[in-house]
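In this view, the complex is presented without one of its protein chains, the others remaining in place.
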Amino acid sequence: MDAMIRVVDVHKAFDEVPVLDGVSFSIPKGHFAALIGRSGHGKSVLLRHLAGLVRPDRGQVFVDGEDLAHLGGHALRRLRRRFGFVFQGGALFDSMTVLDNVAFPLRECLRLPERSVRERVATALAQVGLSGSEAKLPAQISGGMGKRVALARALVLEPEILFFDEPTTGLDPITAQSILDLIARCQRDLGFTGVMVSHQIPRVFDITQQVLVLHRGQVRFDGTPEQLRVSTDEVILGLLGAEDAAGSNGRSRNGLET
Amino acid sequence: MRHRRLVEILVGIFVVAGVLALAHLSIGLARREVVRGQGYTVKAVAGVEIGRVARIALTDYQGEVLMSIDGSVKLQADSIASIRTRGLIGEKLIAISPGGDDELLVDGGAIVETEPAVDLEQMISKFVFGKKD
Partner (left out) sequence: MLLDALQKVGHIVLHSLSAVGRMGLFLLQIVVCALTPPWKGRLVLNRIVFIGTQSVLVIALTGGFTGMVLALQGYHALSRFGSDAFLGPLVAMSLVRELGPVVAALMVTGRAGSAITAEIGIMRISEQLDAMELMGLNPFRYVVVPNLLAAMIAMPLLTAMFDVIGIWGGYLIGVRTLGMSGGTYLAEVAQYLEWSDISGGIWKSLTFGVIICWVSCYKGWHAGFGAEGVSRATTQAVVLASVLILVWDYFMTSVLF
């Protein structure tokens, strides 16, 4: 199967503290992968490597066969137009309305005429169930709606690859579940390759085909959710146990992290 | 759309006000001809400004001052040009005292009757040391 994303022996240190210490894996085209692990073990940093926001100290990141580390600014920008990225906080432009936020990539990247911009924005907002909120400002909508808008903005360019950085952080369990369901439905409908950093264990396993466990800057586990569930690795057991305990309290322990 | 219009109006007001201020500063307050360049000394008849010193040069060990004088001012050929100072410590100017000749100065003509600048130090030393020189 074609690998859409291939990571080869990536090392990265910040202020001489190693964060990634020889990470290698690949994600086939059209697969949805979850990236899990304890906080501070490099999940978000790894995701930023995949999107080309951070360059590795050593090793390579290939996206669709192209090495991100060796692309110049222009080529990198062109490649990035095939990406979508849903940030932890949504990263909506807070001086713009919902409409302008979702329309921003269409207007600035594709320079579409205003009529088709409106059409595509309406489609994207309908996909995430937010028709009619076009005129609101990010400050006026709830956290869950903000995540939906962020998702709509990421979807509007019809990306081939979508990255999610803890898309459910800070949401109550019901809203979090609805966002996960929404992501899963979009992935089924649109068929993009996806990578999601998440703490929503085990719910995230229902929507992904591949799970990567990151531990101390290395890949501890790479396989399907089914394989993960029968794993006897103590790190994984600890991870599952902690999350189950937190889940029974009715909230996600890591959901409160920033 | 209304927001856009408002922004444009505000920018318009600001730029017009700024340009007006700049114009007032350079033309109204400074009253200098922007295109003609600047003269550095003024000359006066009876204390009225009548022209500018265009150039100062040295010819045959004598200072030559080229002046451009308002065309409406008639100066006699034997007018006296003297270098004066505005106030005690002000800038130098050339004062022209009218003469009694029937002939008037023409364009390109020269004033030969001149008076050098008063040297303040000389004056003080004259005053202090009496008839020494």
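Letters A and B mark the chains in the order given here, with residues in each chain numbered from 1 onward.
In this section, a contact is a pair of C-beta atoms (placed from the backbone, for glycine too) under 8 Å apart; a residue touches a chain by one contact, two chains touch by 3 or more.
On a predicted model such as this, the values are computed, not experimentally measured, just so you know.
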Displayed chains contacted by the hidden chain, counting the whole assembly: A, B
Contact partner of the left-out chain, one of A:25, A:85 or A:221: A:85
Positions on chain B contacted by the hidden chain, ascending: 4, 7-8, 10-11, 13-15, 17-19, 21-22, 24-26, 29-32, 34, 38, 42, 87-90
Interface with the undisplayed chain - residues on chain A: 51, 53, 73, 77-81, 83-85, 87-89, 91-94, 104-105, 108-109, 157
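Quick note on the criterion: only the chains that are shown with their structure count from here on.
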Distance between chain centroids, defined by C-alpha means - chain A, chain B (Å): 75
